[in-house]
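All protein chains but one are shown in place.
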Amino acid sequence: MKVGIIGATGYTGGELLRLLVQHPKVEVTCVTSEQSAGESLITRQPFLNKHYDLVLETLDPEKIKKKVDFVFVALSHTTAMKPVYQFLKNKIKVVDLSADYRLKSKTIYQRWYGIKHLYPTLLRKSVYGLPELYRKKISTAHLIANPGCFPTGALLPMIPFLQKGLVDETREMIIDAKSGASGAGRTPGIRTHFPEANEGMMAYNIGTHRHLPEINQEIIKTGKIKIKTIFTPYLLPINRGILTTIYLPLNKKQSIKQLQSIFGVYKDEPFIRIIADAPNLSQIKGTNYCDIGLFLAPSGRTAILISAIDNLVKGAAGQAIQNMNIMMRWEETLGLSNPGLFP
Amino acid sequence: MKVGIIGATGYTGGELLRLLVQHPKVEVTCVTSEQSAGESLITRQPFLNKHYDLVLETLDPEKIKKKVDFVFVALSHTTAMKPVYQFLKNKIKVVDLSADYRLKSKTIYQRWYGIKHLYPTLLRKSVYGLPELYRKKISTAHLIANPGCFPTGALLPMIPFLQKGLVDETREMIIDAKSGASGAGRTPGIRTHFPEANEGMMAYNIGTHRHLPEINQEIIKTGKIKIKTIFTPYLLPINRGILTTIYLPLNKKQSIKQLQSIFGVYKDEPFIRIIADAPNLSQIKGTNYCDIGLFLAPSGRTAILISAIDNLVKGAAGQAIQNMNIMMRWEETLGLSNPGLFP
Amino acid sequence: MKVGIIGATGYTGGELLRLLVQHPKVEVTCVTSEQSAGESLITRQPFLNKHYDLVLETLDPEKIKKKVDFVFVALSHTTAMKPVYQFLKNKIKVVDLSADYRLKSKTIYQRWYGIKHLYPTLLRKSVYGLPELYRKKISTAHLIANPGCFPTGALLPMIPFLQKGLVDETREMIIDAKSGASGAGRTPGIRTHFPEANEGMMAYNIGTHRHLPEINQEIIKTGKIKIKTIFTPYLLPINRGILTTIYLPLNKKQSIKQLQSIFGVYKDEPFIRIIADAPNLSQIKGTNYCDIGLFLAPSGRTAILISAIDNLVKGAAGQAIQNMNIMMRWEETLGLSNPGLFP
Partner (left out) sequence: MKVGIIGATGYTGGELLRLLVQHPKVEVTCVTSEQSAGESLITRQPFLNKHYDLVLETLDPEKIKKKVDFVFVALSHTTAMKPVYQFLKNKIKVVDLSADYRLKSKTIYQRWYGIKHLYPTLLRKSVYGLPELYRKKISTAHLIANPGCFPTGALLPMIPFLQKGLVDETREMIIDAKSGASGAGRTPGIRTHFPEANEGMMAYNIGTHRHLPEINQEIIKTGKIKIKTIFTPYLLPINRGILTTIYLPLNKKQSIKQLQSIFGVYKDEPFIRIIADAPNLSQIKGTNYCDIGLFLAPSGRTAILISAIDNLVKGAAGQAIQNMNIMMRWEETLGLSNPGLFP
């Protein structure tokens, strides 16, 4: 299958290209960049030297539709909206890695992203690409809204509790999520300037991060509850990875054994690893895994769930490929079956 | 004043020595190390080259008492207990940086440290050296139990709420605390082996960390409440600093302005900085400051308090010197008034 | 083909296992560890969770020979010597990643490794596994002495000059080589204790590093010259990678164009990338590539050659698999064709 990467010079685009080298059924035939059109892909992604021999082109859906059967859109929020629509109109299936088709409510979209959504009909048709939750819908979708990195790390551990009605909605749920610096993208800025970020750590956008409405949307849909969520994201001085700790209020006392059995629902999931110890970001680098560790407050009324994902893989490019595999009815793990890099 | 550093080859001992160079009223006349007795201090702490010309000696209180008026004991837990007693018997004032005299209950001590406490009388007489809480008692004490690094970062933001009776003891308090690697001490181990720790992050000792009973003891004493505490410590791939986020249940709805006014109690504290933004570990390296940022959940019923300290300074050596200054009725900031290192 | 990993709990063993997951012709049937025999491989290499279901066993060549056709020996120096011999005696081909069969002279071996070599005949038969230099010999070998990480990074850029007789042996050659911390192995020690190594950098073993005689042996063999070599290794605060700068004395004035054409010899090498810019360690992580950048002193008489390799891949496990592929007459890039991880 011929695949295009729309926005190939950022970290997410690079990660898609890295993973697709290993994919047996896909050939990348088109890579775009507005800034670097005309340059070789390798000048902007030198780590892919010897793996691709492509030239970056401008984003022209009319031209691109002739050379691709499928596209991954790795553009920034608000700029993805229109090209996604154009590709779909041209019968090209899309996995959109931006936030533009994730929030089902156009009102909420406008409130958090500051612009009016131009394609509310398409918004309703898009499928939120969390395979562990929506595998069936994904398999027939034409447009996947690939989940954000923080929502992926936060939702996966809590889904079993939401599905089984075990969450106490009268108390707040706390999500304390620590992210590596690649999550901020490839555009330099003061916060990710090396001497500022290195040997530092700080929370940011407390209560105002755009991934919060996305998390809430899925909690409500999956759990049929209206719980208050506190979401504290942090910037870590590492390249990749999100470590998320969820303090989950339980509506009845549980034992650690009961917690473990609740996660039985994930036993056939190819990319979930329930582990005995606390997850470590060093163990999932470059992989599509979500490692989950389960702990319990002495009260038995609050679960302490810790997840570790690679924000560029399960939090972005890997999950996007997993979604493509499902859409194409291929083996879900194609291109994603290699272990990560340790150390 | 002649001062001895009992245990001078670890990070805490080195930090005491670093800070005391800047102290106008103190001369270090004795440094000990069981492993390296007879060697020059500089062979084990080369960063102090040109600042000290001392030879490490064994810990012999009878001999040391002749050359010091005051000692800092920077030994590991359980090994500090006896020498502390001996120095006091010889009328030498002590700041003990170990945990041996922090827990007021010998039962709790034995449960968490695995050995029986030999000097329960002394335990009762020791003063917990958190100046913001016990300044007056410290000024007349002979033995200070210098607080642990996690308890310092956790207690300072919550003290004003405990003192004013604003904490809802029916809900759990969550302390999510991220520590740099120097907190693990100078003895190599697999968890702090560079390739294991670098580019990684993990929680450890969830619910079983020895700083938990210490935090609880002070919560109970200060707040006269019995709240359940969840304490999750993490290892960060940085050298220094603890970033602590406290999700504090409030017993009545508060505004962010009210939170800020509650912290008015700290307005004359020399080492507390209430800041407008979220604290960053990069801003307190090498200093005795505790930076505190205040946030509020939308419910108005949970405060999100974030503190940043340098675990080796306010979390250990700096606070120890602050305690000495108070004990000696000196200016409290002596030796501690320099800015930190940034970047 | 059934393969055994002798010494599977270190970084090199883990890296062999990581890469062999991707190898289409190999199944790992045996993993050993003296310390952890009886434990699951995953307890010691948790990043391989879901990829292997093996139990660590003790090193018993008589027992192992029944389940393997080929072994990689990833033991430390001096302890590999005997098992290598035993496997070969049992007709099992071996790639030895230790230094025990690299130095052709038993005298030099004894001088640098402090023990007498027990199998000098085997020493003579072993082939130094640098494919770019000895591909043909490797293809018929039974025992490969896999090159050290520093020698690999140092030799690859200089080989074309040695082969063409362009090196001025009257001047010294300088090799200034900076290595990530995984090169020191997985056993904790003070030098690689996180707070000691992080934010630091130092040279070590100047003039006394054991990779020096190995480099010299190959220079002499390949260049038929007796040049004096200065080798300065450093420890870097990163996980993977060796950046080697070689100041190579030329016996006649060259232009940068001439330098480039000299490297034409590498144009079909699958794992050499001659690049236009200076190599960056961030671009080769997890790969078997050796990136080489070419610069020239204004005099035109000294070439400045910079190479970047991943010490665990081209400097160890990857090159070992490359050697196996050659020995088995398979496609040389099997299991090694994925791009690296960036960022």
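Labels for the chains are A, B and C, by order of writing; each one numbers its residues from 1.
Quick note on the criterion: contacts are C-beta pairs under 8 Å (C-beta built on N, C-alpha and C of every residue); 3 or more make two chains touch, one makes a residue touch a chain.
If you're wondering where the values come from, they're calculated on a predicted model, not measured in any experiment.
Across the entire complex, the residue among B:S126, B:N146 or B:S182 in touch with the chain not shown is B:S182.
For the chain left out of this panel, the touching residue among B:S36, B:Q283 or B:T302 is B:Q283.
When the whole complex is considered, the residue among C:A37, C:I174 or C:M328 that touches the unshown chain is C:I174.
Considering the whole complex, the residue from C:L281, C:V313 or C:M327 that touches the absent chain is C:L281. Touch with the hidden chain on the side of subunit B covers residues 11, 14, 17-18, 21-22, 45-51, 182, 199, 239-240, 270, 273, 275, 277, 280, 282-286, 289, 337-343.
Along subunit C, the points of touch with the absent chain fall at residues 171-172, 174, 176, 178, 195-204, 206-207, 228, 230, 232, 234, 236-241, 243, 245, 247, 278-283, 285, 293, 295, 297-299, 301-302, 304, 306, 343.
Mapped onto subunit A, the interface with the missing chain covers residues 11, 180-182, 186-190, 192-199, 237-239.
Convention: only the chains that are shown with their structure count from here on.
Rounded to whole angstrom units, the spacing between the C-alpha centres of subunit A and subunit B is 39. Between the Cα centres of subunit A and subunit C there is a gap of 37 Å.
Rounded to whole angstrom units, the spacing between the C-alpha centres of subunit B and subunit C is 46. The set of subunit B residues touching two or more other chains comprises 195-199, 237-239.
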